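With one protein chain withheld, the remaining protein chains of the complex are depicted in position.
Letters A and B mark the chains as written, and numbering starts fresh at 1 in each.
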Amino acid sequence: MSAPLLELRRITKSYAGVHALRGVDFDLQPGEVHALLGENGAGKSTLIRVVTGAHQPDRGSIAIEGKRVTNLTPSAAQQLGVACIYQQPALFPDLTVAENIALRLEPSTGLRLVHWSARRERARNLLARIGASISPETEVRALSMPEQQLVEIACALGAGARIVIMDEPTASLTQKEQHLLFAVVRDLRASGVGVIYISHRLDEIFTLADRVTVLRDGESVGTSLVGDINEAGLIRMMVGREVTQIYPPAETEPGEVVLALKGIGSSACPVHDVTFDVRAGEVFGLAGLVGAGRTELARILFGLTPADRGEILLNGRPVILHSPQEAVAHGIAYVPEDRRRHGVVLEMPIAQNMSMAVHRRIFPGTWLRFGTERRHALDFIRDLAVKAYGPDAPGGSLSGGNQQKVSLARWLATKPKLLILDEPTQGVDVGAKSEIHKIVRRLAKQGLAVLLISSDLPEVLGMSDRIGIMRGGTIAAVLPGKADAQEVMALALGTAK
Amino acid sequence: MNRYFRELSVAGALGLLLALLAVVAPAFYQPQPLLSLATREAPTLVVACGMALVIICRQIDISVGSQFSVCSVGAGLLAAHGWPAGLVLLASVSIGALLGAFNGVLIAGLRLPSIVVTLATLVSLRQGLNLVRQGEFVNLPDGLQWFGLSQTDGQWTLVAFALGLLLVFAVALRYLSAGRFVYAVGTDTEAARLAGINPQRVTFAVFVLMGALTGLAAMMNIIQSPQVQPLSGNGLELKVIAAVVVGGVAISGGRGSVWGMFAGLLLLACVSPTLTHLHIEAYWEKAIQGAIILLAVVADGLRSRKENR
Partner (left out) sequence: MRTASTNSAWKSAVFSHEGILFLVLVAEWVFFYHFGTTVNRHDVVVGFGTIDRQFDILRHSCEIGLLALALTPIILTAGIDLSVGSLLGLCAILFGMLWHDAGLSIPVAAAGALVVGALGGGLNALLITWLRLPPLIVTLGTYSLFRGLAEAITRGAVTYTDFPASFLFLGQERWYGLPTQAWIFLAVAALVGLLVHRTTYGRSFRAIGFSPEGARYAGLPVGRRLALVYLIAGVVSALAALIYTSRLGQAKADAGTGYELFAITAVVLGGTSIFGGVGSVTGTLLGVAAIAVLKNGLACLPVVMRMNGAEELSGMLTGALLLLALTGSVLPKYLSNWRASHHSARPQTPT
C-alpha cells in the first residue's frame, strides 16, 4: 500500500491548560472519504486547525504523503495540497467569483498583470467541473451560502488539493444541492483525492464515507470501516452511554396556550406560513436542518426581524413585535445561538451580563445599585451552578457551558412567559449539557412555555413534549414528544411521504 | 451597468450641473478660466487618487493637508537653497513618503485606528510647521515656476500629467495584482490573509503611496506661483475625502473606483465657479461641500437599506 496522504500521530493540543486534543491518531488514504464524527467540542475543529496549519500541535507528528512536516503554516499546508472548505466560506463579498478564485490560486506577488479573461475562463472551467451554474462575473455577496461553498470547492480543485477537508458542507444545502455536492465528493475520490468529511448527519456518512473516526472529549474513540458499523454503534461511540437515559422526564401537563402563531411570515427572511402554538409548562421542540428557518423564526418572535404577514397571539391577545424591547415587554425571552457574539458581552462582568435585560426592574429610576446587582448575580450563580470565580468575572473568561448559563440567567431574570432557546447546548460539555436540560425541565414545571430549537436530534426528542419540524422556512409537521427519530429526520430532510 | 451605477449617477449629476451652467452661465465655458480651474484642481486629483486607495483599503487619512503643507514648504526651502528642480521634486515626494510611512507604521504595524492616528499627525505636523516657520512665505527662484515653461504650456502639462496619473491608477487598480490586493484587504482582511496576502504590508504600502502622492501634488502646486504659502494644505483632506466619498467609494472599504472619484472631484470643483456664476456668495462653498458629502452617504445608506430588505 502506498503511503497515506496524511498521517497524524499522537497529536496533543491544549489551550490555556484545557486539553482540546489528547494523543489523537488519524490517517487518510488517497481516494478515500474519511468521516470525522463527534459532538460539538469533541475536538474536530482543533484537529482541522492542526492539519491546515492554523494551529501548531503541542506534541505529536504530522506526515503528508509520507514526509514528516514540522511547523506547518497555513501557506505551507496549502502548498502541500491541503484545502479546507469551511461552513462559512472565507470569501471576499465585494469581489467577483472569478477574482475570488484567482486570489486563492495566483501567487501573491504584487507586481503582476491581471488577466481578467483568463481568470474568468478558469473560474468557468472549475465551476463547470463541479457542475455549478454560477457566473464568474457575479459578486460573491449576491451568492447564497451553498453557492459560496461551491466556489470554495472550486478553489480547492483549482489549487490541485490532494487533501480536502469539508466542515459540515451540507449544513445549509437543499436536497438537490446536496446530491450535487455528493457527486463532487465522489469525483474527487475517484481522482485520488483524500477527503476528510465532517458531518453530524449519520445518513450522509453511511452514503458517502469509506471510513469513520469518532472523537470524544479530545480523544479518538476509534476508527472503523463504514460497512462494519451501524448508526446505533456510532452514536454509542459519540456519547459513550445510552442516549435515552440522560433526559429528565416531563412531569406536568401543559396548561393554557401562551404563544399562538397564525401564518407568520416575513419578506426579510425565508420564513412563511408558520402556524403552531406553545402552551404553558410545555417544551416545544423545533427540529430541522440548519437553514430551515428556525433561528429566523426565533428572530421574528424576538422582534429582530419583524413579521409582516400573519398574526402572533400572546395569551390570546394579538401583539406586534417590532423590536426586542417590545418582545421583552411582552414576556418573551430569547437565548440566542451565537453565545459569544449575541448571548454574552464577553468583556463585561457576569453580574452586568445577568442584569442587562432587567435594568428597569433592579435599577428603579435608572440609578445603578451595585449591591442589588451583585446579590441578583449571586442568586443565579448559585441556582444555575455557574462556575466562575465570582460575579466580577468577565463573561469571556467562562467556559461555553457557563457562558450559556449566564445568558440563560439574564433571560430568566426577566421572568418571561415564553423562553426561546436556540441551540442551548451547542459547544457545551456533557456535564453542563445535562444541567441545562434539568434547568429547562424545571422551568417548564414552573409553568414557562419553552420553545427549544436544537439540531441535536436526541436532545429535541428527549426534551420536547411536542416537536415541530421545520423545512424550507415553514412547519412541515408537528409530532408528539416521543416521536421516532427516523420520522423526524425524514420530515426535516423532506424525504417523508 | 449595475456595477457602475454609482459612478454613472455621479457622472449624471455632473452632467446636469454642467448643463445648468451652459444655460444659466455660458461664461463658464471660456477656455482660459476652465484651464485655470483644471490646473488648480490637478494637485487635488493626485492626492485624491491616493485617498481613493486609502479608503478602498478601509482606512482614512486626514493628515494629507498637513503633509501637503510640510512638503510644499520643505520643497520650497530646498528650491530656494538652489537645488535643481528635479531633485526638489524627488525630495518633496520622499518627504511625503516618509510622513506616510510614519502613519503606516502606527496603523498597519500597531493596528491603531487610522482616524485617530492621522488626526494626531494632522495637528502635530501643522503646528510643528507653524512653530518652525511662523507663517512665513517661501520665495521661490524664478526658474521653478511652471518648470520654466510658459504659463499656458505649464498649465497644460500639469493637467495632462494629473490625468495621466489618474489613468495609471485606474489601470493599476484593475490590472495589477497589487491593486486587486487593496480591494481584497479592504473587503475582508481575514480572507485576504487566508489568500496569502499580507494585509499589514498592503496597508503600509497604501499609506506610503498616499504620502508620496501628496508630496508630488505639493510640488505640482508650488510651481504654479512664485511663493509657497505655508497654509496651502489646510482643508485639503476634506476636499479629497469628499471627492472620494461622493464618487461612490464605500467608506467601509472594498468598493469603488478612481473613475467615480474623478466624477466626484469634478462635481465638487464645479461648485465654486457655479456659485460665482449664479451670484451666490462663495462663503457657502464649505457648507455646500458638507451637504454634498452628507447627501452622498445618505444615498448610499438608503440604497444599502433597500438591498438588505
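Here is the rule we go by: contacts are C-beta pairs under 8 Å (C-beta built on N, C-alpha and C of every residue); 3 or more make two chains touch, one makes a residue touch a chain.
This is a predicted model, so every value here is computed, not measured.
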Residue of B:A19, B:L34, B:L278 or B:V298 in touch with the missing chain, whole complex considered: B:V298
Contact partner of the left-out chain, one of A:R124, A:R410 or A:R471: A:R410
Which of A:A123, A:V212 or A:A327 contacts the chain that the document leaves out: A:A327
Which of B:S36, B:S94, B:T157 or B:N198 contacts the chain that the document leaves out: B:N198
Touching residues (missing chain, whole complex) on chain B: 60, 106, 110-113, 115-117, 119-128, 130-131, 134, 196, 198, 200-201, 238, 241-242, 245, 251-252, 281, 283-291, 293-294, 297-298, 300-302, 305
Contact footprint on chain A, counting only the chain that is left out: 56, 71, 73-75, 108, 304, 323-325, 327-328, 334, 336, 341-349, 351-352, 356-357, 359-360, 363, 366-368, 370-371, 373-374, 391-394, 410
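As a convention for this text, only the chains that are shown with their structure count from here on.
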Distance between chain centroids, defined by C-alpha means - chain A, chain B (Å): 46
Chain B - residues contacting chain A, complex: 3, 174-181, 183-184, 186-188, 190-192, 194-198, 205, 254-255, 308-309
Parts of chain A lying in touch with chain B, wherever the complex brings them together: 74-75, 78, 90-95, 99, 103-104, 106-114, 116, 139, 267-268
